[in-house]
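For reference, the structure is listed below as structure tokens.
The complex appears here minus one protein chain, its other protein chains still in place.
Now for chain A:
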Amino acid sequence: MTQEELIPLILNKDERAFTLLYDMYSKSLFSVISNLLKETEDAEDTLQEVFVKIWKSIDSYSASKGRLYTWMLNIARNSAIDKLRSKGFNNSKKNLSDENFVNLLEDSNNQNNRIDTIGILEFVKKLKPKCVQIIELLFFQGYTQQEASDELEIPLGTVKTHNRNCINDLRTYLKV
């Protein structure tokens, strides 16, 4: 099932399409949310809000303006950041070398349920630390290129290509 097949069903408000949408993207969005919000309860509440918001405002999505996934990703990131602020946290800076999305798997609670991720975990271990950091900042935290360039102390012009190289390694591994 691709976005192209899913969108007409969704716009038709076919409730079965909602199950598909959830199955396809909930875990991806949950990892982004959980990476920003450490408390499981906050993350779960936010994920629920996000999917309620997605379904209720699906009419405002237009395929001509971008990918469905990107639209949902922005809702998820913004909702998680709103939640952080409502709890009085600023989007506080993490120590990137030891606090990043890879930690999400190191919670012992998760590993029991995650036999399927052993492969990708091995891959990420091989991934250069610089790649983990840049994916963390751009994808998981939604930093702008300028912010990422300041944070990582690399020239603005190389942020994009640097990230591209990291995603290429990932795609070679995943064969996509």
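Here is the rule we use: a residue touches a chain if its C-beta (ideal position, glycine included) is under 8 Å from a C-beta of that chain, and two chains touch if they have at least 3 such contacts; residues count from 1.
One rule holds in what follows: contacts and distances are computed from a predicted model.
Visitor: Any idea which of "Proteasome subunit beta", "Carbohydrate ABC transporter substrate-binding protein (CUT1 family)", "Fumarate reductase subunit C" or "Anti-sigma factor" UniProt assigns to the chain that's been left out?
Guide: Result for the unshown chain: "Anti-sigma factor".
Visitor: Of A:Ile7, A:Val102 or A:Leu152, which sits in contact with the chain we cannot see?
Guide: With A:Ile7, A:Val102 or A:Leu152 as choices, the missing chain is touched by A:Val102.
Visitor: Which parts of chain A face the unshown chain closely enough to count as touching?
Guide: Counting over the whole complex, chain A touches the hidden chain at residues 2-3, 14-16, 18-19, 22, 24-32, 34-35, 40, 43-44, 47-48, 51-52, 55-56, 64-67, 69-71, 73-74, 77, 101-102, 104-105, 107, 109-110, 113-114, 116-117, 120-121, 135, 138-140, 142-145, 159-164, 167, 170-171, 174, 176.
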